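Apart from one protein chain that is not included, each protein chain of the complex appears where it belongs.
For chain A:
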């Protein structure tokens, strides 16, 4: 989903009988995001661009029939998201967020100003993407009761670790990034929609406030 901006034409595009997305047509944007509205990794790029107040054109991809544009700009992985900035392309969601943080000096900082805090943010982002979040998809697709129980347990264990990380990174403030949304908020926050869907599918509150009260807030 892209966010509406005052003063720009916003049109509603009916994608299929049950879904819709709002497409923002920027007047002369040299920033494009190739993605799918529902993909959390794509949402990361969009969140970062919004934080930096960067207008962009969103180009919806059909992952079952990949466009020439996608294959041209991500020949290695052939996956979304891809950020196109002028004649340059950037792939892989965490790398895209860091690129946006580096390339645009509008808006608040996305990465912490302290080098050690940046290292911690990158460490936890890698943990979320390599270890924790992949369990959510496996859980959602699993039909085996015992496997689901085991996966939920692992997710809770990870959640407790992320709660500790949050307490350390936020330093008593509302976000991982302190008083504003930062890198880790984007990385974990983009996963929340799919997390909520998975909660409904399996009937378990994964973002359990008794286990992770600060994160649940």
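In this text, a residue touches a chain if its C-beta (ideal position, glycine included) is under 8 Å from a C-beta of that chain, and two chains touch if they have at least 3 such contacts; residues count from 1.
Keep this in mind: contacts and distances are computed from a predicted model.
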item: Omitted chain, identified by the protein name its UniProt record gives, among "Integrator complex subunit 9", "FAD-dependent oxidoreductase domain-containing protein 1", "UTP4 small subunit processome component" or "Probable glutathione S-transferase"; value: "Probable glutathione S-transferase"
item: Sole residue of A:71, A:119 or A:216 that reaches the chain not shown, by the stated touch rule; value: A:119
item: Hidden partner interface residues of chain A, rising order; value: 76, 85, 88, 90-92, 95-96, 98-99, 102-103, 115-116, 118-119, 122-123, 126-127, 161
